[in-house]
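Omission of a single protein chain aside, the complex is shown with its protein chains in their original locations.
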């Protein structure tokens, strides 16, 4: 197996003075591997990603990136170290054009030729990005905004990617595009930490699955095995698909 | 807890009623009446600001209109003062409905700006309409109680303002318990969502706006007959309006007694700063810094400190533990 | 209540210092003249105490700042009278503050001599114990100038006049006083503008004046608007034969603010630094010692209030806050004539002074008195030099 | 009459330019940062006083004070943002910022009054009372200078906000702070600089004001209403909208002044404000994004 790229070790974290959300969370992601976090709403999945990307400093525990202790570093520093994070929900810059949004994805890239080729590539991937290049991003439909967000994240070529429910609100065709991209990343050796509510679908493609509840990982193992576990199915993955 | 929450207001009410007889001189009666007036105005302000979150820095427009309306009815038409007070309050309320229809179309910061503009405009109109209002010379209103000497007049107005305060508090309390109040609070949180749940937000906002203007204009009318001289610059002053906001905010806009508490602190404090630091303009700085500190450190007001929220964020599903046991068994 | 009217003064009061309560606009719109008046009051108190006080008791001044706010001015007199139990009160600055202040004093039966409530409305409120301790009320300020212009030979006499006035009872009073007299004498009013205190840009008003090409320009102004008007008139190349502004040019900052344009500008003034009226030179000297600055009209107005009250107290032989004493003082002032730093003063039944303001002009960069004949230190320059 | 109208129009345009400069900072804070800065006029006069001090102590042209005041105000802006504004809860930033900056305005007024006393100060230069005459219309030099300075400042501001990387970063920061941090923007620094730029315009505006009108510590009050009306009519948040509205209202004011009177001219600001609300609450130019449901 390849080496561990990202690791959260025994992390405790929370917001303000409230009770901790994460209580001793440990997760590791290896290069070229997709790790999928599933769990009920409010389990702390998004919080875990925020700790990993430096948006939220943990109260205790460590964050390791490529073996280096990066606990408490700012997102800018982590970005420079090759870690990218796509937020849950709608995080486009609403009052900027789609073009500006996408361009900001490559804010740290100084090489304009490279930016240009990346931009062409994402336009290809999500036609709506090209079609609505000059529109205010906030005026797009929910799913279109999601596409812009994903496109923005693709402007860089990170070595670790944190994805928080990337398929939420996307129609089946675009969901497919997103999952294909994740697969592509894996094949190019990128480590992916994925949170998905579309759990069956995600576990199908992921390498490792982790069930998170109350701020802790309760079960983890090969993704396919988890998906097949009937108890898990009932509790976290919903009834078996109708088909 | 119960004794404290019932007993303290009762005690304060008794103290308030006895106040004019407890203090040694009429100046303190006068200062008391002024404080109660501010308390009544900020409580009325809170009918709009506290429920809907529409911050009006321009409520002194209604104060001034109430004052001038009452004064003009008495001076120009010879209407008895009680009638003048009520008629002008009704007229101002009707006016507030019209202004409200335009003003509440904008939210947040734009509304604040509009409210500031309203005062400036009223000031210009009243000052410019010299033939009617006396313009910059001001309007002199005869005392309604020519037989009482000045100190006794203060006592009378102390109780009148106290009654107004009582009325304002009662209205706030009543609204806070009504479905109307629930609708107003929903407007504060998310206006479009409230609208989609069937709340006629426009009508609600205008009603709250007018109701709050009604009490403020009553305060203005009482002020006119009590004080006897009106000057446009000073009744239509942004400072008076912002005092209402400061008091409400300091005490806590989500609480019935918040604005009252704020008034009890700010009015005497203002008096103190002016006497202690009055020789230079540094007292303005003191007031300004007080405002800054309140906004930074007590945005929810003093009372919010005592009524802490019980639950923190993230209430786990009750079933979560059971769920876990089942899985990890 | 200890301050119930008719309650006897505590015994100690009869012996202690004579307390005089004063509220002044030390901050806010009228801060500048307010502080000038304060100096005048202090110089007066210093002089009186040097002479042994009032009726043998030391004088103690208690100042409050009303921040130019009529609400505060009322509070201040309220607390001075009922809480500090002062023996006498002196007035604040500005007609706008004098009216509410006098109302409080009147209702506690206090004598109210004031240094700066010149607008005619002040005297129409039915106050019985109010007196304005300066030579003339606002509408009479320009009287000498009106006489001068009307008496000019027909070929020199201006034909048209433009008036611009701040919306303020005093400022408007001065301008309209002159306007009415000149209009009656056949000098045509071609522009008559009133602007609110919020006005910051005077060019369009000047443009209106420029379009009317008046022979004379008269401003009813406080300070900043006089500067604004002068500058705007210059920019629009208005060159009248005469320009007069109330208050602004009498403030020490004026000449610097308008640079060279001050030359030949006229304005009414109630006091002169060179006059030898009772106590004038002494006041100027003492002012310089105490505050290290030149006395001005505001100082003199404050000082005058002190002089008038002092004379009344000495004549009536009482300084209590009681109705009897205050009435006695008021009656004395109504009947008497007083020697002050602005000359002899007497008052009519409403408290109006019955004398006249002088007219000053910047001549050769210096302020000179040009009217009336008997008081003048230089000749009036007419038509004025272009600015 | 025609020449009077022309004169009113010319003056209106020039004054409108000044208004645009004075309001530009306001619409920057509001449009870009969601902060209602009631203290902006107070800062304008703070700058005017500093200009006055520099002018009187060193005897130099007021515009030479700019190299001192502009960086100083920039730093002040950064400090105000980092120490005060940044601490406000984001959920009702607009409201709280009104009150906070109101407090700042009072603080400044009090300090100015204490240091400089309540009396009027003014800076007068020889060129400030001359004018250029074209076809019977007089164009005062001070107004021309003000107009040019305003145009220049606005052009710079526009370039900084719309074209530069910094401007993009600033807007991104305000619109979604977490996402901005995740694309590598140093959000705290950027927000501070944004406020600094706003206050830097106040430094320029204050210098021009000092040249044009006498001032005292309470002068800022009369400007609050006018400037706020301008940015509402222009469409809160649009720097260009505010500039256009400023010129429009300047012209209306000038024309009403020469034809009717000053009270009506000032009232026009508020009349336009209310008309705007009735016709187009989001303002006539620019305007905000409608909420998505």
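All chains are identified by letter, namely A, B, C and D, in their written order; residue positions are counted from 1 within each chain.
One rule holds for everything that comes next: contacts are C-beta pairs under 8 Å (C-beta built on N, C-alpha and C of every residue); 3 or more make two chains touch, one makes a residue touch a chain.
Here, contacts and distances are computed from a predicted model.
Within the choices "NADH-quinone oxidoreductase subunit K", "Alkylation response protein AidB-like acyl-CoA dehydrogenase", "PTS sugar transporter subunit IIC" or "ABC-type branched-subunit amino acid transport system ATPase component", the name that UniProt assigns to the complex's undisplayed chain is "ABC-type branched-subunit amino acid transport system ATPase component".
Within the full complex, the residue among A:42, A:75, A:158 or A:215 touching the omitted chain is A:42.
Of the options A:60, A:141 or A:188, the residue whose C-beta touches the omitted chain is A:141. If you put the hidden chain back, the residue from B:29, B:96 or B:186 that touches it is B:186. Counting the whole complex, the residues of subunit B in touch with the unshown chain are 176-183, 185-186, 188-190, 192-203, 309-318. Residue-level contact of subunit A with the missing chain is found at 38-42, 88-90, 128, 132, 135, 139-144, 146-147, 165, 168-176, 197-200, 234-239, 241-243.
Operating definition for what follows: only the chains that are shown with their structure count from here on.
Most remote chain with respect to subunit D, judged by CA-atom centres, is A.
Compared on C-beta pairs in contact, B-C and C-D come out with C-D as the pair having more. Note: centroid distance subunit A to subunit B, computed from Cα atoms, is 49 Å. Subunit C and subunit D have CA centres that are 37 Å apart. Counting only residues that touch two or more partner chains, subunit B has 120, 124, 127-128, 280-281, 283-284.
Here subunit B touches subunit C in the complex through residues 24-28, 30-31, 34, 120, 124, 127-128, 130, 134-138, 140, 149-151, 227-229, 231, 233-234, 271, 274-275, 278-281, 283-284, going by the rule given at the top. Taken together, the subunit D residues at the contact with subunit A in this complex read 165, 168-169, 171-172, 175-176, 178-186, 288-290, 292. Of all residues in subunit C, those touching subunit D in their complex are 26-29, 31-32, 34-35, 167, 193-201, 203-205, 207-208, 210-211, 223-224, 227-228, 231-232, 234-237, 251, 253, 256-259, 261, 387.
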